[in-house]
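First, the structure itself, so that you have it in front of you.
Omission of a single protein chain aside, the complex is shown with its protein chains in their original locations.
Which chain is which? They are A, B, C, D, E, F and G, in the order written, and residues in each are numbered from 1.
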């Protein structure tokens, strides 16, 4: 089973991202499960979501404590949330950041990938510079950096599930797929 | 245990009568229990109430099916209710009626007493001819006819418990005590 | 009469008219119509809360003593004063 | 930190100020006051929903960045346009 | 045979177990005359719920749904929704509740129904207290009245707050039609029902229904009690159609409230001073009503 | 240092977890400024109930009682009764509920409290939907609005009934004081609270509290939104004291409603025709309000 | 000998008065109505000093009691059937709040169909709310238990609400001897309510909070613990009462003629009152039967029940309610408690008196015969159900 944890802010679409990722893997005939951390967070507050992907039905419904991947939608969260908590040995953190992976300091024992999802999103008209909607972009990057889900499946899933601007979201994912660094 | 059943009409005070009788017996250091037949009767509709009197605590809470006495507050009920139902062999029916006991036809096997409680009540200003409040008067008659409870206790109990016109009610009881025929 | 469980429907539905309740037994005073004086204005019919006044084919007022409770409203509202309440025996 | 049952009161009473919630971490844009231009009208103070603007002893406006969420209301209401919202790093 | 002033058909049966001279039953009787057979009625707890007597009897000749005390309006909404789902359009749905079931425990459901604009007719028969349970105060109990929970006692503990004004509250809900009516004026009531019944939305009727048992007057006086309430304008007759007030019957000369109060046991403890307060309030309300009728006139379409 | 226009003392704490630019919290902040320390507040479910964040934190510096969603007013009555029983007279008791908790599920308790005349202050902070649960329609949602339960869809299923008029409903309850207020006009709000707080009986405030999250506007616009609601008279500022209406702030020139509507995502589906309907209703309500103010003037003592 | 004669509902009201309830919030419902009326009389006559809130529904009654109790006032209400059911959410609230409210409940059947008669579905359906439940067998017990209940509920180790049950009509409207103790003695017994935490402007805290999974369970455990501890306190308070007033009501389970019994019935309320007569009659015939009266159903007296299993071979559990889909609640919980007992008497459920069907002693004697004989015929029997083959029952 592959376990992915998302960190974002209320209103940024982390939960939608976790669902789109699950749906993409599902298109590849995987069994999936995704869910938010169950809180009462308001817009702006840090939030967490999870996706599990497996070859067989997933019966375990408990929270993910040892993720294989961590996806951070908003780099400013790194300062306030322990994003790598429990991350598996040799796991990967994917950050929305202008920086290069090698410039990110998060500790040892895992891989780092980065993509400037904000730039990509804004370029595709997804939100504004101060409130970009980066979830599709970062998923595109995840596809490439992790290799866990095909960008085609992701695209299909975005086209189906994005709450609005389907094409723009799909395009952003494709662009971020190309731009991710790891 | 002595068991008394009252028949009256909603609004005529049969339940109050059953309670006053119980309270009177209680003054004589008896254990008592009185309660209405549990219905949803409106004013005017036939209603039933019960009083039990004993020398020891009364634990049995079931309805009276075989009364020793039946008290009928409104003679017109005789036509519509089987007032003597279950009445014990040699039991007594006390009727509010102008007639003499010997003129009352209710069947055999029990004693009959009558008192014109309506007249007595109206004479003491208790209700009107068409809606007399006869409960005190008939209890006075019961005291004499049954001998089960002293008129003094009854008087005390009426003075304490009558909802209004305490003295008039007590006087009515005393008068009916004198006038009852059996 | 009380029915046994097998004879009861699955829910306690009301399928019988309340007219089976003979509320006439509640009555202690009885309205008597003086048909002579009645002008068939039907004020009494209109105000009877017990639907106990009927109008027959000739337009006469009929009291349904099975259900009349003897409230006295008909007497009170009759503009012709042609209803009288008398004590039941 | 999670407390054990022995260390908890018998009811979950609220006895601590919500100020321990450092809602400043929610902020993605930060208000910066230009104290020079500020005329101390306190309009910003009045409308801050997060009680994150204080008035110091000299009457100056102070932003409590531990709690300011960066809503931008202060900037929007300032008649002197002397608050600027800048992106957090 | 004179012409009848209200429909002859009886959709309420005799044999119900209301008290002698019960006003509430008259309200039901007139209502059904006005609406006819294709009507469904839902009834909460209250005197009206036990009118049928015991199982398996019904005092109505139309479908009747007994519902929980506080749910009349929501139940009517549910019936309407079911009929709509089935495409049945020609049936009137009526919620028929007492003042307690309407103005107290049922006001929330009613407010919801009115706000949604559900297409039902709501009738509040008002006997000004919880009668079924034995004369406890309701919010519709008038200022000054004795009830078993405002028992006067030695401390003068009668009802101290004014009667809740349900028509005003319903008008504030922006409904197409709200009106008062009285069992003493069946023609007026029937006319109003017939006027409103086919309007879309929630229609509200506040029907004055004197109760000899609870108000402590002799049963033959029921109709007279409604007449006096009208003549004193303790209970005026009016309607409000889309916000426009109209007084439907206006007494030639208003009688003093004492003529109404003095006949009822529930007011017998009142001193002159308190009666004066009542008179003043009645005067003010009447004046306000006339003023509203005047000033909303221009909105009449 | 300029003179502050509202009291300086902060009885609401920072660190609450309302969204950026939350109007509801401003309503609480101003209210407590107006009432001061000797105040007890009871709060039902709703955004305001979770403002403290998690156990053991409180966002208020005065006693706070969390209560079930529908019980705000009854709870306030209970607190008042307890204080009365103990002879404590100098404490204000406040029920502070959202529009849903007040105008929908809590209206019955409120109606009861008002009818009894219990001596409390009730504040409805109005963000025009169930926000805590994610923007579902309430009865206070205005005509035309999108919410998640009036989702427009392909069938044009936006809210079709007008906003429930809580002030009118409360005025119909014959209470000493009812008023509107807005978080955009704290001085007006504070003044009204201070005027009413010592009156005996139930006092009602309807406080316009824009919600960026639910109305879909940018958080810095909260105050502006209230200003526009006032300037368009979508939400007028007035008070009703013992039945006497008074407009407390009157815009020099009324702006067209589009200026208010167009800034909010929840109205973005509206076509011109529907906006026209909204404008007409706003016009009519404004006119009626002025007329009431005019005609009730004479009852002012 | 008692000093007065009154109904169970008057006894409730006097209980509340003697306990000096400071806030009463109540709404009328048959057959509780005379409780609220009596309270209104007591207040209107100045005999009782209470703030009496005449609420618009039972839901608000309980909400007001909760708020009043949280503000430090002793709060009382009474209700029945639909009123109790309408309070359901608030009952859970009161217990979760740890507020020692006392409430009279007059057990009445639930509609539909409408019925105003005795039946326990109303209070049984509140068994999961965290309230203590006392079922009374006579009016004296009603009055005494209201006062006892406050003493238990307000104990700082407990702080849980309590219901004091009366059977519809069988107690509520039945007039019988009751001793009304002097106010002074009751004051000695029951000190003023003094909660550890309350709403107070001079010491402002918030009550209740949002509690995520990291602590909610622990707070729930505290309620469970308090309810467990209440067993001892109920027992002690009844003993203290006996010392002071000369009568006990049996603690959690009252035993009647259980000495050397072979068979016993477990019952509650007025059914157990009548059952004493049945037991006496059977004993007169030499049959060794006894009665265990469930005075308290919450907390469930499993120890006392297990003790009975040690003593008898056969038990009949009488339920005046039925939980659709399983069985009478007194029965299923008794059986559940007995599962862990080493002894294993024959146990059977008799569903009886539903919807107010009258229960004369001879019916209970019939059951006792069956229990004695351990005759089986199924786990649950609806006693007195009118079937096409059955004898006429009342």
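Here, a residue touches a chain if its C-beta (ideal position, glycine included) is under 8 Å from a C-beta of that chain, and two chains touch if they have at least 3 such contacts.
Just so we're clear, the structure is a prediction, and the values are computed from it rather than from any experiment.
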Of G:218, G:262, G:313 or G:369, which residue touches the hidden chain? G:218
Can you tell me which of G:33, G:107, G:129 or G:272 touches the chain that was removed from the display? G:129
In the whole complex, of E:12, E:26 or E:62, the residue touching the missing chain would be E:62
Across G:209, G:253 or G:372, the one contacting the chain not displayed is G:209
Chain D, residues in touch with the chain not shown (by the definition above): 2-7, 11-12
Missing-chain contacts mapped onto chain G: 82, 85-86, 88-89, 92-93, 95-97, 109-115, 117, 119, 121, 124-130, 132, 160, 207-221, 223-224, 227-228, 230, 298-300, 302, 321-327, 329, 331-340, 344, 347, 354-358, 379, 382, 384-386
So which bits of chain A touch the chain we can't see? 18-19, 22-23, 26, 29, 31-36, 38, 40, 58-63, 65
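Convention: only the chains that are shown with their structure count from here on.
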When you check each chain against chain C and chain G, which touch both of them? B, E
Self-contact between copies chain E and chain F, residue sets same or different by half: same
Gap in Å, rounded to a whole number, between the CA centres of chain F and chain E: 32
Averaged over CA atoms, how far is the centre of chain C from the centre of chain F? Could you give it in whole Å? 55
Averaging C-alpha coordinates per chain, one finds the centres of chain A and chain E separated by a number of Å equal to 62
Going through chain E residue by residue, note those that touch at least 2 other chains and give them in order. 17-18, 20, 50, 55, 70, 104-105, 107, 139
Among the residues of chain D, pick out those that touch two or more other chains and give their numbers. 12-15, 23, 26, 69-70
